[in-house]
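Here you go, one structure.
Note that this complex is displayed minus one protein chain, with the remaining chains in position.
Chain nomenclature is as follows: A and B, assigned in order of appearance, with residue numbering initiated at 1 for each chain independently.
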Amino acid sequence: MTTRPNVPFRYALNAAAAAGLYIVLMILIRAKVLNRYQALMLIPIGFNIILAVSLNLSAGFLGQLPLGHAGFMSVGAYTAALFSMSVSLPTNLELPLALVLGGLMAAVFGVLIGLPALRLKGDYLAILTLGFGEIIRVIILNLKFTGGAYGLKGIGRQTTVTWVYIFVLITLFILNTLIKSRHGRAILSIREDEIAAEASGIPTTYYKVLAFSISAGFAGVAGGLYAHYLSILDPSSFGFMKSAEILVIVVLGGLGSIFGSVVSATVLTILPELLRGFAEYRMVIYSLLLVAVMIFKPSGLCGRYEFSLGDTLDDFFTLLRGKLKKQEPVARKPATPEPAAPEPAKGK
Amino acid sequence: MTPILDISHLGIKFGGLQALDDFNLQVQNREILGLIGPNGAGKTTVFNLLTNVYQPSKGKIQLTGENIVGKTTHEVTRHGIARTFQNIRLFKSLSVLDNVKIGLHNSMSYSLFSSCLRLPSYWKEEAAAAKFGGELLAVFDMERLADVPAGSLPYGAQRRLEIVRALATNPKVLLLDEPAAGMNPSETAELMRTIHDVRDKFDVAIILIEHDMSLVMGMCERILVLNYGLVIAQGTPDEIRNDPVVIEAYLGQQEEEKEKIE
Partner (left out) sequence: MMTLVYLMINGLQIGSIYSLVALGYSMVYGIVKLVNFAHGDVIMVGAYTTWYLVSRFSVPAWIAALVSVAVCSVLGMLIEKIAYKPLRKSGRLSLLVTAIGVSLLLQNAMQLLFSANPRMFTNIFTGTMTIGERQFSNATAATIAVSVVIMAGLTLLVKKTKIGKAMRTVSEDNETAQLMGINVNHTISFTFALGSGLAAVGAVFYCCSYSQIQPTMGSMLGLKAFVAAVLGGIGSLPGAMTGGLCIGIAESLTKGYVSSQLTDAVVFGILIVVLLVKPSGIFGRPHNEKV
């Protein structure tokens, strides 16, 4: 069995890395290495990461493919926007409250939709969630207080890089700890074999709905960030196309890899901006990529690989030590021959 | 002595077919019981009814005095009936240890909240589960394989892992569905020792479905014979071996097959 890593050290390491990355980003922005436009790009990267990682929970870890993720996103977006428009609190209190509220509302919708939908499997579940997503859109389109087809205007532009960064960290932390707990294993067991999971004492319905609503909840948080970034909401932007776009990110990154989703969300958000001239080809390239990945590497670019800073450093140091050990004997051969002494010597 | 499992008048119909009818059985603690019969006799149906994969059309199942009909499969497992499957069902891409830990799910109690915040209860129970899981695997000589994906194990080890996972749920009754299927004679002999060990170390009653007569006759204390959904005989291996009804059910079938060939 593997040795257990030093837990407090690992936490300190990850916290330091997260803080370090934040400081680097801030310095880059202050020093104008990233211009205003590029700095603003960090925000969509952030909410796309949250969207992708949250969809991955139900598609990659639970193994049920929902096609209505944009629906949950819209619930969160509208809830958060309507909340922040109706109260006037200090920004640093208003935004997180709005986001949490949006997330909770989306999670409630996740339960309401998940309970009936998760009785079905595979394609049927996909289609049913697609149906629900469309219904949510049509309802928002026909409601008065959501602004109907005109959309919702005048939402405060409160989403900052810092807030996005904080919520991305929270999302990654919670999903990571969830997956590595007994609850996460229960969710994974459903993906692997539902009948065996049930026979092993896992209340599968409970865990399906749980995973589904957590997934919906984080989509809601991302929706809230989106609303306070664009300051305008339009129901038509939450259609099936948006759900499909998030799915592309997740599948390319690898179903079941949080790390993959993060990388893929980052790359697929930056890429179209780099290739501005190719804007019209964007979706064609996306869809070609999607089909090609499914045919040639169905597990996505990262498979189920998870990045762990601690493990990587451990591996790195082990490798380094190994290298040093090999070099040592060469350097000090005359003085201390012991390290290089071959095994059979002892036998004699 | 009161039986730990008491099944009375159990029956189920699929459409017009009476797949099982008037099935009665009392199982004592630490008993090893065989369930045999030709293909399609209703053996696996008994298992599916006991674990409530199917709901019976009639009858009662009492586990340590409590009626378990109408409960869901995972509730039945928590009450103390664990099973393996005819066609192995492991969590293939998860590690061997994780497979066992999933069986230990209900022996842990830390909440979603403490798992997301990694509170002390998480660390304590996870460490205990890893330790206990490792010990369980050690009983079956599999502790070295703890980190291997279950799907990459050799066939025999997969069957053993299924038994370990079932045992992890702390059952009172263990149902084994054709544990020796696909095994060669020496593997079967080893399996027989394992099953005896399991009974002795874990204090469980074992019901097993098996076509391998050497295994059934060699280790079961009592045997039930099913045919067309009905119990046609029960008794000790010797009684069953000489029962004319059983011989007819098996041999009669062979005769029919001979006719078909000719």
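We take it that a contact is a pair of C-beta atoms (placed from the backbone, for glycine too) under 8 Å apart; a residue touches a chain by one contact, two chains touch by 3 or more.
Being a predicted model, the structure only gives us computed values, none of them experimental.
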| item | value |
| --- | --- |
| Residue in contact with the excluded chain [from A:A126, A:I179, A:A211 or A:V262] | A:A126 |
| Of A:A19, A:V33, A:I139 or A:L275, the residue in touch with the unshown chain | A:I139 |
| Absent-chain contact - pick from A:F9, A:Y206 or A:Y281 | A:Y281 |
| Residues belonging to subunit A that touch the chain removed from view | 59, 63, 65, 67, 116, 119-120, 122-124, 126-128, 130-132, 134-135, 138-139, 141-142, 195, 240, 244, 247-248, 251, 255, 280-281, 283-284, 286-288, 290-291, 294-295, 298 |
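The definition used in the following text is that only the chains that are shown with their structure count from here on.
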| item | value |
| --- | --- |
| Chain centre separation (subunit A, subunit B; CA means) in Å | 40 |
| Subunit B-facing residues of subunit A, complex | 1-2, 7, 173-174, 177-178, 181-186, 188-189, 192-193, 195-204, 210, 304 |
| Residues of subunit B that touch subunit A when the two form their complex | 51, 53, 72-74, 77-78, 82-83, 85, 89-94, 97-98, 101-106, 108, 110, 112, 115-118, 122-123, 125-126, 129, 134, 143, 146-147, 165-166, 168-169 |
